[in-house]
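Every protein chain of the complex appears in place save one, which is left out.
The letters A and B name the chains in turn, as written, and every chain counts its residues from 1.
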Amino acid sequence: MGPRPRPSPLLPLGALVLFLLAPLVLSGWIVFLLTVAWAKALAVLGVVLLLRGGLLTFGHALYYAAGAYAAGMAVKYLHVREGLALLGLALLAGVGTSALLGLLVARYRGVYFALLNLAFSMVLYGVLLKFYAITGGTDGLGLPAPPLAGLRPVAQSLRLALYDLTLVLAALLIYAAHRFSASPVGYTLRAIRDNEVRVEYMGASVWRTIYVSYVIAGGLASVAGALIGLSVGHITPDLSFWSQSGEFVFVAILGGTGSVLAPVVGSIVFEFVRNYAFELSPYTWQMTLGIVLLVIIFFLPGGLWSLSALARRLPRRGAPPPFRTSPRDGAGAAGARTADQAREPRGGR
Amino acid sequence: MRLLTVIALDGLAYASWLFLVSAGLTFTYGVLRVLNLAHGNLYALGAYLGAFLVLRYAATGSAVILGYGLLLLAALVVGIIAGPLIERVFLRRVYSREEEVQLLLTFSISLILEDVVKLTWGVTPMFAEMPYTYLGRVRLGGVNYAWYPFLLTGIALAMGGLLWLTVTRTRLGKVLISVITDREISSTLGINVPRVYTLAFTLGAVLAAIGGAFTAPMFSLVPGVGADVLVISFAVIAIGGLGSIGGAALGSIVVGLARSAAVYLAPELDLFAIYFIMALVLLFRPQGFFGEIEVRRI
Partner (left out) sequence: MTALLEAAGLTKFFGAVRAAEELSVRVDEGEMVGIVGSNGSGKTTFLNLATGYLAPDRGRILLAGRDTAGLSPRLITRLGVARSFQIPQLYLGLTVLENMLLSLAARSGRGGVWAPLYRAPWTDEGRQILERFGLEAYASRSVGELPEGGRKLLDIALAIALRPRLLLMDEPTAGVSTEDKFEVMDTLVGVLRQGRITTIFVEHDMDVVHRYSRRVLVFDQGLVIADGEPVTVLADADVRKAVLGHA
């Protein structure tokens, strides 16, 4: 194994245990908020993975809604009750949809990628609204309390069971995302952000890398959607609306893209702040989001996660030995110039 | 026959509207290489201010004809205030950053403007139909049709013509083309590139607001139109090729006719007509009709 500074698994595991114990001291409402935050963090995680490849999507709610509605329709039409089965079906729906749309979307970058996703999510929104007879239109669909793994928890403990389920599922998927990030394909995705041309000249496939990442991100969002559906007990077309996608992007930037754990941090902060701020003034909520986003863009580009990194920054290692072929004069300036030139232009496609 | 006439008339009206809303988006992108996600919100601002002025003015009981001037005034006010403000204060700081950051920035502005509309005009629907009804109706090929959509077509043609003349026949046009072709060289030639950017962004904002202001008499206004307008304009310019005015015109006509045909022939598909065409075009021509694929020099 290469000597590479790895994050210690102790901290995240400890945090997970704390979260699992939290309901002992927290009110039911807060446990519910945490469930929602953890579930949505999975959708945000998908957005973060794509962002690492330089891909910004304004339509990720498409897969969130796909997951939720797959679960909702499975209850209504297939009479599936089991919660775990519903989650499996949702994942299938999310992976299937993203695998299909990814065929088109994975060719694009930049504004095209962002807006094609937005367009498709708005199509789904329109479908959910319009085909009232099947989807329930604006009324949406109800999701009755599910049995989990065959057990039928009573109302009281259902909330707790769903919380635990969400936590464990999220932890597993976040670990999987961590593995993905450290894998060759995960690194290739980051390399694509820096220099697609080189990736192809190494013989690796840019398209396939983006496609795989896109499907993974879609799958994560669909699980999030189903978890939300089960926790809230009710789903509406708004799950696919642009503002939901915008929220995922917002939380992704708020948390930062520096770690697979950052979406959880961002998501929890977001849900709690919204819970209180939205009550105060519903008409200025989006404006607040916009202003906070501006502040992050200009003053905290690494998001909240970068604060934690600042706190535990390791002391800098010694300077490297002078490089033997470095030009005598102005190596720094020349280096900076090359850095600019080597960056992918992001216009056009 | 009657059906065909209706489809053609509706298609023309819709195409005109599409061109008005998408021309500014594609123009701004063409010059600045930034897709303005707040485009739909500028549209909404134009629409709300236009409707607001017309309603105020109508309440005085004066001649309706001046209402058209008020719509134009509203658009100019919105574009000329919001355009330079957004470009100079915010956009300017991110030109050298990644495209994701530029998109995030215009997204923030879009969120802010979304609430500006709600705070200023509330959430109850607003409808200033006087300029629409005033023009009356006409019988065309056995169809009783309103005059107002033709005004929209006229404005779309005028805007398209003006843009075309500006780009091809004026000094400003030469400057624009020079800046689009090569930013650095232009500025060594003594062109004030930052000013050109402000100007181009403002022009795009005015176009968005004109689209909104002149649509206000046709539909009642509700908050949240911004996102729909943005998505539809993007579909149109993706079909035509990002940055191409001619592409926006072609895209508008194709989408306008297809949508209107769908409305009458297959109403349940009306929503998909636009996106279906977009997906089809992009599948076979990823850069759109008039778009170009840039090959990076290595």
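Criterion: a residue touches a chain if its C-beta (ideal position, glycine included) is under 8 Å from a C-beta of that chain, and two chains touch if they have at least 3 such contacts.
If you're wondering where the values come from, they're calculated on a predicted model, not measured in any experiment.
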Message: Using the touch definition given at the top, which of the shown chains does the missing chain touch?
response: A, B
- line: Among the options A:G14, A:G28, A:P184 or A:P301, the absent chain makes contact with A:P184
- prompt: Which residue among A:A170, A:V212, A:I268 or A:L293 touches the omitted chain?
  reply: A:V212
- line: Touch rule applied to chain B and the missing chain gives residues 295, 298
Statement: It is residues of chain A that touch the chain not shown, namely 1-2, 4, 179-180, 182-188, 190-191, 193-195, 197-206, 209, 212, 216, 320-321, 323-328, 331, 334-335, 338-339, 341-343
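Assume only the chains that are shown with their structure count from here on.
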- prompt: If you average the CA atoms of chain A and of chain B, how many Å lie between those two points?
  reply: 32
Message: Considering only the defined contacts, which chain B positions touch chain A in the complex?
response: 29, 33, 35, 37, 90, 93-94, 98-101, 103-105, 107-112, 114-116, 118-119, 227-228, 230-231, 234-235, 238, 242, 268, 271-272, 275, 278-279, 282-283, 286-287, 291-294, 296, 298
Chain B contact footprint on chain A (complex, rising order): 51, 54-56, 58, 104, 107-112, 114-116, 118-120, 122-123, 126-127, 130, 197, 242-243, 246, 249, 253, 283-287, 289-291, 293-294, 297-298, 301, 344-349
